[in-house]
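For this view, one protein chain was removed and the others were kept in their places.
Presenting subunit A:
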């Protein structure tokens, strides 16, 4: 009963959003996201509301599981694009073993990306355009630093989004993926500094809590804000 009330509220919010009168709470959400560097749909402008218009970028509508899955799909696209670039031309100081493991990670992320694409079918967002201009792909330090950022952020994203998933099957699938991301994160962290595999203190900004032995967890708006600098495509977030 209570949940129905909540859903109705969401619908009202959505309707008012489409009519151009954003509630204060939604406005703050959008304003916050905007400040964080995410391109947004011009809220309230009726003629711009077509979220499927390719020129409008990708829309993540968190009203249901499709929104959460598309969110995961977006992040996996980003990760896969990064590792494809690394694996195709690894930094010259990478060892044979490192090259082999980065090949593995590349294909894990490709597997995740393609899985979400197929699972979403016609509901899938399009391909994102990425921006890796801030990464020096010839430098092991730069590549490993970026890889760690992507993996830790991925862990935070899945941990924070789990509670939004309504389908048991997809909740378990997200669980199956997040532990692999955590394995990647630990491996890459150990490459940068052996023993830092689970340095939760360093992950405080991503929602980790060392005293509780708890890993990172972030809400989608914070994750997208952090990922924003790597994504050229406008990502519109609604019903968060």
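The definition used in the following text is that a contact is a pair of C-beta atoms (placed from the backbone, for glycine too) under 8 Å apart; a residue touches a chain by one contact, two chains touch by 3 or more; residues count from 1.
Just so it is clear, contacts and distances are computed from a predicted model.
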According to its UniProt entry, is the unseen chain "FAD-binding protein", "Rubrerythrin", "NADH-quinone oxidoreductase subunit N" or "Putative solute:sodium symporter small subunit"? "Rubrerythrin"
Going by the touch rule given at the top, which residues of subunit A touch the chain that is not shown? 2-3, 6, 101, 104, 107-112, 114-115, 117-119, 155, 158-160, 162-163, 165-166, 168-173, 175-187, 190, 194-195, 197-200, 207-217
